[in-house]
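With one protein chain withheld, the remaining protein chains of the complex are depicted in position.
Should a chain be cited, it is by its letter among A and B, assigned in written order, with residues numbered from 1 in that chain.
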Amino acid sequence: MNNTSLSKQPLPKIVKPINKKNISYKSLKMLFVYAFALLYSFPIIYMILTAFKSEYEVSPPSLIFKPTLETFREIFLNASIWSALSNSVIIVSASAGLALLLGVPAAYALVFAKFKKATTSNSLYLWFITTIILPPVAVIIPITSAFKAVGLLGSHSGLILVYTGFHIPLVIWMVYSYFAELPKELIEAAELDGASKISVFIKIMLPLCKTGIISAGLLVTIFIWNEFFIALNLAGNSAITLPVYMSRFGSQMGLFYAKLAASSTLVIVPVLVLGFLSQKSLVKGLSMGAVKG
Amino acid sequence: MVNKGVVSKDKTKLLLLPGIIVVVVTTQIPFLMTIIYSFLNYNLIRPDLGVSFAGLKNFSRILTDSEFYSVIVNTFYLTGVSLLLCTIVGIAVALLLDGEIPGINFVRTLILAPFFVMTTVTGMIWKTLILDGTFGWSGHISNVLGVNLPDFFSQYPLTSIMLLIVWQWAPFFVLVILAGLQNIPEEIIESSKIDGASWFSTVVKIKIPMLTMHIQVAVMLGLIFIIKEFGLIHTTTAGGPGVLSNNLTYYVFKVVSLGSDVGRGAAIAVVTVILSVTVITLLFNAIQKQKDGQKL
Partner (left out) sequence: MKKTSLLNSLLLLLFCIMLVACSSNETQEEVTGETEVNSNSEDVTLTIAVGNNPQMPALEKLSKEYTEETGVKVDFALIPENDLRQTLTNHATIGGGQYDIVQIGSYEMAFWADNGWLEDLEPYFEKMSDEELAEYDREDLLPPVKQSLTIDEKQYGLPFYAEASMMYYNTEVFEKAGIEIPTNPTWDEIYEIATQLHDPANNQYGITMRGQPGWGMNGAVFGSMIHAFGSRWVDENWDVQFTKDPNMARAFEMYKKLLVDAGQPNIVSTGYAEASQLFMEGNAAMFYDATSLAEGFNNSESKVYGKFEMGLAPTDVKIDNTGWIWVWALGIDPNSKHKQEAFDFITWATSKEYIERVAEDSGWGTVPPGTRQSTYENKDYMAETPYASDVLNSLNTIKYDEPSVDPVPYVGIQYVGIPEFAEFGTQVSEYLAEYVSGATTLEEALEKSQNAVETAIANGGYK
């Protein structure tokens, strides 16, 4: 919000004469858009509806039924979903937090630090970016064996470490362009006033890049919350996260569709809320990072 | 490489150090070890055979296996076609949503939702509630309408997974492209309308060219994530039947978790990285070139 210079102000709309043809066309289009949106998200809507069914009403599928909270009550009584939920919350908040904590200053340094060779900062930046495209299969085997050896397999710390490492580059990539947009004179001016580099960073730079940092944090949070491959390999049983929990659903407690739907609903609600709150800043962060990078 | 600049007084660059260490420890060193493993005879469930240098044996075994090539083809088919479909759907839906529609926020929210749902839930829900021939909607529709809907995950495993990927990722494309559309200055559109251009030609000649950058961003990010898709495959077809719906990531997982064959798994992982990075870099360079071309 602080950096209005980045977003284009909408231009004043030209008022168009209204005619009947236009109205009926508009309402047709509106209907079509609504129908499309409902159809597109139907699997999710139906999943949420099924969560309010009892196990007996699941088959054959129908949209009309007497809603009940019974299924939710049953899964709330199930301890294993709570432990998966708490694991996910701990791991996601710690690793997203750490990725920001390490990534944002790194991005700042990439933009403002003075290196002996002028190209160093650019090549370091490129190096970070290329690690984004490294698929997790490339590292999973040695990490698994190393974790086994030091006893990190199935621990929160192990997953947090790997998630942090894998998402720092993403944070840097998204935040870098925000710092790059800031005028260097700001720093110089502040330093002339006697402020230290660190306080310039914290007091001036960070607030100016709030949007970028928040959107990076949200994106990383969503990605880690949904991450499956690494968790499947490293979480063991004691640090099992929600995606792994959901993937085991059928084999663990039998294939009960209503319970499956209720657990799924519970699991996706937090990211759905986060996602909707953040969609605007997300787009901005992503396109900033990519377009400028 | 960081040490080079230590002599200079500027301490700002020390801020880089923790980040670099963590990234090196979690990505570079393990990847180096993967490369080493790929040259070893190393099977966890045969401790009697021990660990020994294997030369190129792991590589020759996978490269002479026709299955491996079908997995490679699967991976690129899955990634390529879904990206193409995502782009088309993304542009179409973004154009649809770009305008004054009452309740647009609600509509956008609905369309965006699939992107935020975790892949394991997406897979489970589609498999059980939607495409199940007995308890799901596809079975219900077959019965009510008397048509015979196919058994999606058995008969068209790769295509079904691809459609799930598109369902999940197209909203992301919509999100990015819509942002681009809304950045196009109104006066450009208006002036083309005054010139008598049809809706279609406005879209093709003006809007889409102005969206290039945003489409590229979406494709690039989509590529990075779709090429390593795992959760959808794991929860719907488990790569089968045969290797019909295996991609490279899933193939490595199977070799290691079922065969406990660390050496061969590592070799496949190395080939996977080489292929993925090559494809992504090629695309990236192409985009970069085009960008430079535009600037000139």
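By our rule, a contact is a pair of C-beta atoms (placed from the backbone, for glycine too) under 8 Å apart; a residue touches a chain by one contact, two chains touch by 3 or more.
From a predicted model like this one, the values you see are computed outputs, not experimental measurements.
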Displayed chains contacted by the hidden chain, counting the whole assembly: A, B
Of B:M33, B:I72 or B:A92, the residue in touch with the unshown chain: B:M33
Sole contact to the chain not displayed, among B:G90, B:P114, B:G222 or B:G239: B:G239
Candidates A:I64, A:L77, A:A118 or A:V150 - the one touching the absent chain: A:V150
Options A:P61, A:P142 or A:G212, residue touching the unrepresented chain: A:P142
Residues of chain B in contact with the chain not shown: 18, 21-22, 24-25, 29-30, 32-33, 36-37, 40, 43-49, 51-52, 61, 67, 127, 131-135, 139, 143, 151-155, 157, 236-244, 254-255, 257-261
In chain A, positions touching the absent partner: 59, 90, 94, 98, 142, 144-146, 148-157, 160-161, 164, 236-239, 248, 250-252, 254-255
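Rule of thumb we're sticking to: only the chains that are shown with their structure count from here on.
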Chain A and chain B: spacing of chain centres that average the CA atoms, whole Å: 16
Footprint of chain B on chain A - complex, ascending: 8, 10-11, 13-14, 29-30, 32-34, 36-38, 40-41, 43-44, 46-47, 50, 58-61, 98, 102-103, 105-106, 108-110, 112-117, 120, 124, 128, 130-143, 145-146, 161-162, 164-166, 168-169, 172, 197, 201, 222, 225-226, 228-229, 232-233, 242-244, 246-247, 249-250, 255, 257, 260-261, 264, 267-268, 271-272, 274-276, 279, 282-284, 286-287, 290-291
Parts of chain B lying in touch with chain A, wherever the complex brings them together: 1, 4-5, 7-8, 10-16, 18-20, 22-23, 25-31, 33-34, 37, 93, 96-97, 99, 101-103, 106-126, 128-130, 134-137, 139-140, 143, 167, 175-176, 178-180, 183, 185-187, 190, 213-214, 216-217, 220-221, 224, 227-228, 230-231, 234-235, 248-249, 252-253, 256, 262, 265-266, 269-270, 272-273, 276-277, 280-281
